[in-house]
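Have a look at this one.
One chain of protein is taken out of this complex; the other chains stay put.
So, subunit A:
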């Protein structure tokens, strides 16, 4: 069953770019990634789905219910973590979470305690004294508290240290096992690759593609920087090389193919240094998705 369905959803602003004709759907029980550079329209899409803003045209449904007309019923079963967490400064963490939970019918205090201890969150702190990371944790607990059927996360990992990120991903997998669907927006490709089943890629308000992670990783693109004397005269002939630029003693290669073959080729060169890294989203878009 489709939990979320978008039909040519459009939100246009007078000055800023919104989103145009976005259509995709999310299946029940999957972890669905939503990836694109900052300002691509990820938050706009999410805010439209939650009816913070009204669509200009097109439509969308969650749990088969219309996002505008039946928004309140939808939100009963949705957990949302905004990209920037802002809460009432005069409250303590426990007050905020209880206030949040009581809006929902399925609120249980044990679950609050459980989630807080899993994320190592102190409930007695004042919201205004919280660090950025602790604010985010409060937001995560708030989003998962009422056992929602759909969890919408807008850039959830910013501000979390790697260990906490790991706990958080475990938590999301457990939620998935419980039967929840997860909609996960991010601008970091590797994060989405680690967690999601499928991804939608958005750029400048347009949906580029919806793909399974499998096909994304099959075409794993790497950015390789090699420091070698006389870089300009070095030439590497391999099937997976998308681009190769030489600058002074540096060679920049964008590669998508068997990593073994590349390493074998590189080992024959008089290397001084080598750097293999994830390409930025922009590079992936430029060299892969548009070709």
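Following the convention adopted for this analysis, contacts are C-beta pairs under 8 Å (C-beta built on N, C-alpha and C of every residue); 3 or more make two chains touch, one makes a residue touch a chain; residues count from 1.
Just so we're on the same page, contacts and distances are computed from a predicted model.
K.L.:
Name the absent chain as its UniProt record does, using one of the following: "YciI family protein", "ABC transporter, permease protein", "Esterase" or "Spore germination protein".
P.N.:
Record says "ABC transporter, permease protein".
K.L.:
So which of A:76, A:147, A:211 or A:278 would be touching the chain we can't see?
P.N.:
Among A:76, A:147, A:211 or A:278, only A:76 touches the chain that is not shown.
K.L.:
What is the set of subunit A residues that contact the non-displayed chain in the whole complex?
P.N.:
43-44, 47, 50-54, 71-73, 75-76, 78, 80, 82, 84, 86-90, 99-100, 102-104, 142
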